[in-house]
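Dropping the structure in here first, questions after.
For this depiction, one protein chain was excluded, whereas all remaining protein chains were kept in their positions.
Entry: subunit A
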Amino acid sequence: MNREMIEKYFRKEQLPHIWCPGCGNGIALAAIVDAIDSSDLDKEKICIVSGIGCSSRASGYLNFDSIHTTHGRAIAFATGVKMANPEMNVIVITGDGDCTAIGGNHLIHACRRNIDLNVIVFNNNIYGMTGGQYSPTTPKSAKTATSRHGTVERQFDICDLSRSAGATYVARSTVYHYRHLTDMIKGAFKNKGFSIVEALTPCPVQYGRRNKLGNPPDIMKELKESVSLTDSSKIKIGVFKNESEPEYTSEYHKLVEAEVGKYE
């Protein structure tokens, strides 16, 4: 990230960030900033909402209106922000634990309503902040602080879940594929409806270490090789859904105007 972008979009007094060496969250955040910079979003009308966890510290670093909320509730707070002011471009920065475990209920209902939020999930497959407990996206058999012999639980596919629940823009990329990830996020901004981008990002300290994945460059290489745009034997990246459907706040206001009109 060049200095100009840092000057333009960051609260410099809050830097350096808290993320561990080798963590991909900084790259994911840079991709969001790049996407904002090259999009036609009104920069004065951006609100960043985050929950709790490593990912959610991002809201404190960005120089937009921001609200750092409670664990799992970022999407619920964001729903309120968007309902109160539909002009706002609301970007939710969340993690796999925040978004799909404690906040899973809010995720599926926001998808179902197709409310115009842009949710960027930093999926590192673990609860990093609290010391590496397994999350709903931890792969089966992976070793974590709470699964010394490997997890027995199955994992969520965040994109499948969101698509099934009614999200209208669903995409996945990785922090290795920086340009691609930036494009996926720009696509989310273009969609008038619920958009979700899953950004796969490594956690060398809490996840990689316990699963003997090597040093951060090794993990990054492994991340690169584990995904593909076309090869269905790998984790797929790309846009899985991009459809225009009635958006919640618009529909709501249409209804209000029609009903109020009856009494005028």
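Simple rule for what comes next: contacts are C-beta pairs under 8 Å (C-beta built on N, C-alpha and C of every residue); 3 or more make two chains touch, one makes a residue touch a chain; residues count from 1.
Simple rule for what comes next: contacts and distances are computed from a predicted model.
Participant: Name the absent chain by its UniProt protein name; which of "Thiamine transporter family protein", "2-ketoisovalerate ferredoxin oxidoreductase subunit alpha", "Small protein yjiX" or "Imidazole glycerol phosphate synthase subunit HisH" is it?
Facilitator: Matching "Thiamine transporter family protein", "2-ketoisovalerate ferredoxin oxidoreductase subunit alpha", "Small protein yjiX" or "Imidazole glycerol phosphate synthase subunit HisH" to the record, the invisible chain is "2-ketoisovalerate ferredoxin oxidoreductase subunit alpha".
Participant: Would you mind spotting which of A:12, A:148, A:212 or A:262 touches the chain that isn't drawn?
Facilitator: A:148
Participant: Out of A:43, A:68 or A:209, which touches the unshown chain?
Facilitator: Of all options in A:43, A:68 or A:209, contact with the hidden chain holds for A:68.
Participant: For a quick check of understanding: of A:127, A:169, A:207 or A:248, which residue touches the chain that isn't displayed?
Facilitator: A:127
Participant: For the chain that's not shown, point to the residue among A:76, A:102 or A:115 touching it.
Facilitator: Spelled out, the listed residue whose C-beta touches the missing chain is A:102.
Participant: Just the residue numbers, please: which parts of subunit A touch the chain that's not shown?
Facilitator: Answer for subunit A: residues 52, 68, 70-72, 101-102, 104, 127, 129-131, 133-134, 136, 145-149 touch the chain left out.
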